[in-house]
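Input: a single structure, listed below in structure tokens.
All protein chains but one are shown in place.
We just call them A and B in the order they show up, numbering each chain from 1.
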Amino acid sequence: MSTANLKMLNRYHVIFLAQSIMIGTGILSLPQKLSAMGYTEWFMPVLFGVVATLTLWPMVWLCSKYPNENLFRINEILLGKVIGKVINLFFVLQFIVFSAGIISNYMHLIQSTALQEQTITLPVICLLLLLVYIISGGIKSIARFCMMTFFITIGMFYFTRWAIEKGEFSHLIPLFNFDWQEFFDAFKKGYLSILGYELIMFYFPYIIDQKKAYRHSLIGIWISIFLCFFTTVVSVIYYSEWQLKNVEFSVLNLFKAGEFSFVERIDIIGITLWVFLILSSITAYVWCAKLGVDSLLKKKRNYQLFLLAAIIFLIVRMPFSREFQEKLFTTSNYIGYMLIIWPIFLSVIYVVRKKKVQQ
Amino acid sequence: MNRKLLGISLILLVLLVGCSRKELKVPLEDVGMVGIMAFDYIDEKQMKITVAIPQYSPEAQQKTQIFSVATDLVSSGIVEIEKLSDKKIVFNQLRVVLINEEFARKGQVRKVIQHLYRNAEVGNKVLIAIAKDNAETILKGDYPDKPNIIFYINDLLEPSINTAFNPNTNLHDFIYTISNPVTDTILPYIEKLDDKLEIKGVAVFKGNHMEELIKPEEALIIQALQGRKNLAPLHLDLHEGHGEEKLMIDLIESTIKMRSNKSIESPKLIINLKIKGTLSEYKGAREYELNTVESISHLEKDINKQLEEDITKFLDKLKNMDVDPSGLSEKFRMYYDGKWTTKKTREVIGKLKTEVHVETSIISTGTLK
Partner (left out) sequence: MPEQIVAKLKKEINDVDDVKLNMIATEEGDVTLIYFSSLIEKMTLQTMVSIPLTNNIKQIHQMAQYVDPKDIQGVIKRLNAGQTLLFFHETNALLSMDTYSAPTRAITNTETEATVIGPQDAFTESLETNISLVRRRIQSAQLKNENRIVGSEANIKISIMYMDNIVNHKNLDDLRNRIDQVEFPLFTDISVLKQLIEDNPLSPFPQYYMTVRPDSICRYLIDGRIVMFMDNSQLAIVCPTSFFEMFVSIEDYYNRWTTASLLRMLRFFGFFLTIMITPMYISALTFHPEILPYELLLNLQESRSKVPFPPLIEVLFIELIIEVLREAGSRMPAKVGQTIGIVGGIVIGTAAVEAGLLSNILIVLVATSALLSFLPPIFLMSNTSRFVRYIFILSAGLFGLFGQMLAFAWLIHHLLSLKSLGTHYMTPGIPRKPSDLLDNVIRFPTKYLAKKTGISRAQKKQPEGK
């Protein structure tokens, strides 16, 4: 795409893109995903933050070698046209399934709390229309939306006040009370919740100040990590270990603890407001998918965004069994990990090739 | 692109409103919002579910509709009730769950409550209480001076300073305590007296079943040990060499500090309780001496001794019952590496040695000298 030369993301955009993409449905069930470790799970988000910091580095390093290309193009450059295109197609599919997973997860939550006894076909269509509307504004528009999302939804943290009041801080000790089996289990399931920062490989060419992109992304990542950490700690002090394991959407139940004199159930307001967070993360994923489709097709077309939305809709509402859907989404989640390791692999290829050229 | 999309979305939105009519949404006035749900024990398999639904219609003779059915599963019981009612039964305004004593002792309390906990419709602030004898008769009872049984029971169980011994256990607390190995559940216990209801005390669970009923004064100690800041007025009988003395301390602020020796093999717990309050009433030999600082500090010491005795006695009682409603074993779990189980709690409580220190300070003796 020729627009790749257009630098338009300033530092605030970079910070909040990194931050908002990470917070989606993941944080809702993060305490449950980590529950294999029992009460000791609360420091895990910090560890995730460290891992994210380390894995972000090769991504930015690789991208800084190609300041005007996104990962789809880099794939083609480093791996050759054919293999690159195959890998790109794979990525596009991954993004589609991944965002479909987020939507499906969230819409089922909505169905069980806010829209009981309703089919979710129409809400999904409306959500996707809005999604297309936001994406058609381009990455800058997504970044601005992410920024607003952060400031609109950050107030929700006040809703955990009641849970903190009731919580037992003694749950936080003993520290490191786990075995490695539990640790790996929790790590494998929990790290998913903070995925999203890897998309910098796709919007990197649009960043104005590319030298500082690493630092700005890190700020965003650590804001998110702090939010995850906070949620996990509040969940740990508020719940018993059994509840941590069995309450799927811990955050939802944290909201249930509070009430105002005029609003009795904050959880419904919280969970519907969550749509901002969902939108801010899936728009970025679908935008990347669209970028991939653009790189696969030579001709630029206008309808591919609608096509993507239609595919997502089919995946979410397809007549397959729930079991198959679950399997599909978990697989795509694990493939998500691959995307984190991918730049390391590419960097190795880059270094090897460069040496060859020099020789 | 943007403009087209804007137009398309607007048009779609308007058109889609038409579709929403297809889905049958029951309007508010045709919904029966259950306020109280009561469970009674029939036999091992069967239970009786009673629900109370408020009637808003001014023409209705009764303010509340009450339905009871016998069933083996909660959800099938609800279906049965739907058949009896002219409205759609919803649980999103459930306020109180009553469980009769027999059901609490023998029935599947945990399963029933867990069923409600799982239901996203039901809030977490539903209060739970044990009813003596029959919960259904409490709902069906006649309370001539109360307009509505639902509000009556709800207000009765709501926190208030004079019933601060009441643990106000709600749905979350119940699940939290029953699933947490370090604590045993406590629930308020209500009894029907002719046309009144009274909170008689607190029911202590052991595991998933009710074990014992304890008196309000003892329940107050549980609250103090759990670290509640404001306690109910404390009524004390002193026997410290001045004959029989009766006194009442009001507006109590308490702080508690516990230190454990971190050993599971020979657990020992040092409890420091500080209470601050107003001496609101006194009856006994020293009635006319209590106007100097010395005499008051003397009285404070006597109170300390009496309270220490009471608490130790109560802790011994809990030890004999082998239950831990105030979560003392949490102080040992905190220093234990590995998985904590209910069995360990029982072990610790069985062997627990306690040392109680109470520090009372009477801030004032009321407004009159």
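Annotations
Following the convention adopted for this analysis, a contact is a pair of C-beta atoms (placed from the backbone, for glycine too) under 8 Å apart; a residue touches a chain by one contact, two chains touch by 3 or more.
From a predicted model like this one, the values you see are computed outputs, not experimental measurements.
Interface note for the absent chain: among A:L79, A:L115 or A:M318, the touching residue is A:L115. Between the chain not shown and the residues A:I268, A:L305 or A:L339, the one that touches is A:I268. Touch with the chain omitted from the figure is made, among A:Y133, A:W222 or A:Y239, by A:Y133.
Of the listed positions A:G24, A:G84, A:P123 or A:G292, the one in contact with the omitted chain in the full complex is A:P123. One chain of the complex is left out; on subunit A, the residues touching it are 12, 110, 114-115, 118, 122-123, 126-127, 130, 133-134, 137, 141, 144-145, 147-148, 151-152, 261-265, 268-269, 272-273, 275-276, 279.
Looking at subunit B, the residues touching the absent chain are 2-3, 6-7, 9-10, 13-14, 16-17, 20, 25, 27-29, 31, 33, 35, 54, 56-58, 90, 92-93, 95, 121, 123.
In this section, only the chains that are shown with their structure count from here on.
Look at where the CA atoms of subunit A average out and do the same for subunit B: the two points lie 41 Å apart. On the subunit B side of its complex with subunit A, the touching residues are 1-2, 5-6, 8-9, 12-13, 16, 19-20, 23, 25, 92, 120-121, 123-125, 172, 175-177, 179-181, 327, 330-331, 334-339. Taken in their complex, subunit A has these residues touching subunit B: 38, 112-113, 116-119, 122, 125-126, 129-130, 132-133, 136-137, 168, 170, 173-174, 177, 239-243, 253, 256-257, 259, 264-265, 302.
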